[in-house]
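Below is one structure, written out as structure tokens, with a few remarks after it.
Apart from one protein chain that is not included, each protein chain of the complex appears where it belongs.
Coming up: chain A.
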Amino acid sequence: MNPITPIINGLRITLEHLFKKPVTLQYPTERPKVAQRFRGLHALNVSHDKAKCVACYLCPTVCPAKCITVEAGEDANHDKYAARYEIDMLRCIFCGYCVEACPVDAVRMTGEFELANYHRSDFVYDKERLLEKK
């Protein structure tokens, strides 16, 4: 086979690419546009200044990574609410099953993806931190 033409073709292709616009994203200064249905950090939805969660235990049940801990409590109106709601981000696989399972639309996933931290304990998001990101 003629060995020269492929080399010339290759050179032509690389030269064409030289004038293409680079796809690089200058990350810390330039931010990626997160897709609308991106599955990032969880957030607990709020309604009437309270978390919508009714502590039904469907999300910890469906969670394949077993990263959600819920403890139910009873408030002044004798309504069931989540006294404790924790998600361990080190175990979470961001599958979104918890969002799908929730009957009262209390949990959703945000576009937040920068989840690095300095301590292991910081990866366990408690109810307060999950509520913060509205």
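Throughout what follows, a residue touches a chain if its C-beta (ideal position, glycine included) is under 8 Å from a C-beta of that chain, and two chains touch if they have at least 3 such contacts; residues count from 1.
To be clear about the criterion, contacts and distances are computed from a predicted model.
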> Out of "Carbohydrate ABC transporter membrane protein 2, CUT1 family", "Stage V sporulation protein AE", "NADH-quinone oxidoreductase subunit H" or "Anaerobic glycerol-3-phosphate dehydrogenase subunit B", what name does the UniProt record list for the absent chain?
Replying inline: "NADH-quinone oxidoreductase subunit H"
> Where the complex has a chain not shown, which of A:Thr14, A:Gln36 or A:Asn77 is the residue touching it?
Replying inline: A:Thr14
>> Which candidate, A:Asn2, A:Gln26, A:Asn77 or A:Ser121, sits in contact with the chain we can't see?
In response: A:Gln26
> Of the residues in chain A, which ones touch the absent chain?
Replying inline: 7, 10-11, 13-15, 17-18, 20-24, 26
